[in-house]
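Only a single protein chain was left out; the remaining protein chains are all shown in position.
Just so it is clear, A, B, C, D and E label the chains in written order, and each chain counts residues from 1 on its own.
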Amino acid sequence: MQTHRAKRVEITIEAVMQSRLTEALQKAGVKGYTILPVYGGSGRSGEWNRSGQISRAHGMVQVICIIREERLDAMLEAAFAVVERHIGVVSVVDCNVLRAERF
Amino acid sequence: MQTHRAKRVEITIEAVMQSRLTEALQKAGVKGYTILPVYGGSGRSGEWNRSGQISRAHGMVQVICIIREERLDAMLEAAFAVVERHIGVVSVVDCNVLRAERF
Amino acid sequence: MQTHRAKRVEITIEAVMQSRLTEALQKAGVKGYTILPVYGGSGRSGEWNRSGQISRAHGMVQVICIIREERLDAMLEAAFAVVERHIGVVSVVDCNVLRAERF
Amino acid sequence: MSELFSLAGDNLLSPIILSFALGLFAALARSDLSIPEAVAKGLSIYLLFAIGFKGGASVADYGFDARLGFSLLAGVILSALLPLIAFALLRLMTGLSRLDAAAVAAHYGSISIVTFVAATSVLEGRGISSEGYMVAVAAAMEAPAILSALWLVTRGSGGDGRGMDSKLMREIMLNGSIVLLVGAFVIGWATGEDGLAEISSFIVAPFKGVLCLFLLDMGLVAGRGLRGGSGILRPGVLAFGVLMPLIGSGFGLAVGAMLGLSLGGVALLMVLSASASYIAVPAAMRVALPEANPSIYLTLSLGVTFPFNLTLGIPLYIAIAQTVIGG
Amino acid sequence: MSELFSLAGDNLLSPIILSFALGLFAALARSDLSIPEAVAKGLSIYLLFAIGFKGGASVADYGFDARLGFSLLAGVILSALLPLIAFALLRLMTGLSRLDAAAVAAHYGSISIVTFVAATSVLEGRGISSEGYMVAVAAAMEAPAILSALWLVTRGSGGDGRGMDSKLMREIMLNGSIVLLVGAFVIGWATGEDGLAEISSFIVAPFKGVLCLFLLDMGLVAGRGLRGGSGILRPGVLAFGVLMPLIGSGFGLAVGAMLGLSLGGVALLMVLSASASYIAVPAAMRVALPEANPSIYLTLSLGVTFPFNLTLGIPLYIAIAQTVIGG
Partner (left out) sequence: MSELFSLAGDNLLSPIILSFALGLFAALARSDLSIPEAVAKGLSIYLLFAIGFKGGASVADYGFDARLGFSLLAGVILSALLPLIAFALLRLMTGLSRLDAAAVAAHYGSISIVTFVAATSVLEGRGISSEGYMVAVAAAMEAPAILSALWLVTRGSGGDGRGMDSKLMREIMLNGSIVLLVGAFVIGWATGEDGLAEISSFIVAPFKGVLCLFLLDMGLVAGRGLRGGSGILRPGVLAFGVLMPLIGSGFGLAVGAMLGLSLGGVALLMVLSASASYIAVPAAMRVALPEANPSIYLTLSLGVTFPFNLTLGIPLYIAIAQTVIGG
């Protein structure tokens, strides 16, 4: 099938920062994203998991954003401005998409 | 370690279409897939998230399918036939897998 | 933006094996990982999903680990030692990350 | 009239309505108050189980009524016909496309079980009894409207194969809320008063409190929907969201009177006819008519008609039923 | 005999059993009715807490019994020995491999707490009291069967290091359901009648209703399992799923009578011996014996033995206990 080159950006970020991140992405012209729940993890700030937690302070989400290559840089700048002072991980992968007109 | 080239296909689709999609994939010879819950997202049809929802009408899932390269096209055709009229995103990434005999 | 090459390893494994896997990863020098809940799936051992389940025997998780290329092999060895006798899938993708000092 | 206002006032000051209002307020003020999806589903399972069981137990208690069969049939017919009226009205009053109009129409033929539950608890509060099998009538009214709406679409498009297939048909008839409601009804019926006594401190005593939390959640969801979808609420669409329940309740009144139902039964049939689905029908529409815009039917059903029925509709329908049926 | 049938009939018509049947029906009919994982876990936490607490409070109330220590010991021995019998029987009756047979055997030595809970509520319904510490016996019977089964496997394979390690050992002994059951038992015991009075409108009054919803969920899960795993239910395997509980209950009867337990206590020990685990043991098997096929032991335990015990087994065991023990 006809596919088109694009970038898949995956941002793992604290749940409290989610709305700030997605607002920044939208300002940077991102047209869509998908948010996955994260169950737990580990990093320099230690191990954690979600079970039994009631505070929004715990917990992260994963924001996945498929984007055309030419928009990538603007998007990464916007994302970085939000995650900069926070814990979290940003990774980018080359991908191919169906229905490229959507991105 | 010995790894083998394969494709990682990620299909974000409405939860109501999940069983139709996985049936189509199985008919197209897909041997396995993994389904991730999606917490929320945004796209041309607006922003949404799952909290408090009781209707299956809301909500999407992410179907991840690792597949040999030679089967990719048949699989994408099958997936596309299901997602065609629906909202959702299909992306493909090159990957390497352990235990290639499983795919 | 300045990004750095790395590997994104995705291990889909039974929930009962999660702590054994993450302990092995940490011994192999992995500095961080993120765990996603898995809703359901299908493979050689049949179809399953999480709804209504109360036993840990059912259910899988996805451990995502972003790692420098030079550490990949040690990590895959460690992961493989755990998943070897168990059901589950390991895939590796090339990626680029921000803030490379973290990996 | 003044009595009606005072009844509406009483109704507005019930914990149930105020909980809905709290949810609405929190969502519109963009508070992060939220109820987890799993908890909301758990609450809805509780309500369906409890209302079904109580209905069945009351049928077991008071015995069958020749009217049960006719009532079910009447429910099916109402559910199948109301979408045609809704569709005509929408095409007249609004600029919605055939597709969007049909999707909305399906919602108004079908029913909202929580509106039904709220009405039951208002009736109970006033000491008005009703036929236990109205729960079964509610279940019977869930699905036929969907078929009518799909027929409206296929007729219009010359039948391009879109819409219904056997898999969807099974999904609709066996959707979780119908199965649970009917199943609990049958269990309540089979175990009767004894069964009810065994579990009444679970399904009767805390019922209203659980309903409050559920309505809090519905307020949150409705408020979020209104925030996102308020753009689609042009005057014509908005007016439909209030007019259609009134029309529906009129049909419910007529049919209920013809069937010879009790005052409570007539009021409940009015409520069912007036209410719009927000669980079963939206899911079916996403499968069968994916091009129809979900924010139109969801905002109308949950953001306009549901609060209208909850606050003004229910006391109004009861008052009308009292006037017409007496009692 | 006819009395037995009438008791079984009564039992079959209880809301609890019918809720299980509803879940089973919904799953087999492929309805999308489902209970979220978090809600199912919440229900199971409630049940374990309530049953443990009530057991402890009743021990505090009626005082200790010299038999408590012996009963715990007997439970451990039963749990450790029953897998050997189950294993022999499986090798005889079915074509299962050593590994699969051992994994299944572990389930039948261990216990199903919800079967125990259901039996308690049947006994209560008939006004038959039982030793409060039977809850502790249930907890004591969870784990030993796993060790027996792993011993069967290592013995067979010449001990290839597979199976048990100290981490798994800790996981088994401290698995959530054991800790919660024993912990709640200790809390109930420490706070006694006063503690029970403080929270009885939470853990006593709504208990049966919660059990209904939980059994609805178990019906759904069992039904889905049967749909997927019915292929493995060859006649031999199926027969084992019914025969083994009968054998187990026989051992429970003998041991219970030897211990001098009350009628209710004997019946509960029969139920524990007859029931098969579906929480703790499957998880341990996935870790220790990943090559064993989970759909065999899950389908047998949850799809065959659990419904058998729930519907016919419990009234049968009680009737037998009544005949043997009197009372």
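Simple rule for what comes next: contacts are C-beta pairs under 8 Å (C-beta built on N, C-alpha and C of every residue); 3 or more make two chains touch, one makes a residue touch a chain.
Note that this is a predicted model, so its numbers are computed, not measured.
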- Contacts of the hidden chain among displayed chains: A, D, E
- Message: Using the touch definition from the top, which of E:F49, E:F87, E:Y133 or E:F240 touches the missing chain?
- Response: E:F49
- Message: If I consider the whole complex, including the chain that's not displayed, which of E:A38, E:M93, E:A257 or E:A319 touches that chain?
- Response: E:A38
- Task: Identify the residue among E:R126, E:R155 or E:R170 that touches the chain left out of the display.
- Result: E:R170
- Footprint of the hidden chain on chain D, which residues? 13-15, 18-19, 22, 25-26, 29-39, 42, 125, 201, 205-210, 212-213, 216
- Hidden partner interface residues of chain A, rising order: 14, 16-17, 20, 45-48, 50-59, 85-87
- Which positions on chain E touch the chain that was left off? 36-39, 41-42, 45-46, 49, 53, 170-171, 174-176, 179-180, 183-184, 186-187, 190-191, 195, 198-199, 201-203, 205-206
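In this section, only the chains that are shown with their structure count from here on.
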- Message: Shortest hop count from chain B to chain E along touching chains?
- Response: 2
- Item | Common touching chains of chain B and chain A | C
- Query: Which one of the chains is farthest from chain E, going by Cα centres?
  - Reply: A
- Self-contact between copies chain D and chain E, residue sets same or different by half: different
- Message: Can you compute the centre-to-centre distance for chain A and chain E, using the mean CA position of each chain? Integer Å is fine.
- Response: 45
- Note on the structure: chain A and chain D have mean C-alpha positions lying a whole-number Å distance apart equal to 39
- So how far apart, in whole Å, are chain A and chain C when each is placed at the average of its C-alpha atoms? 18
- What positions in chain E touch 2 or more of the other chains? 32, 34-37
- The positions of chain C in contact with two or more other chains are 36-37, 93-94
- Give the pairs of chains that touch; include all such pairs. A-B, A-C, B-C, B-D, C-E, D-E
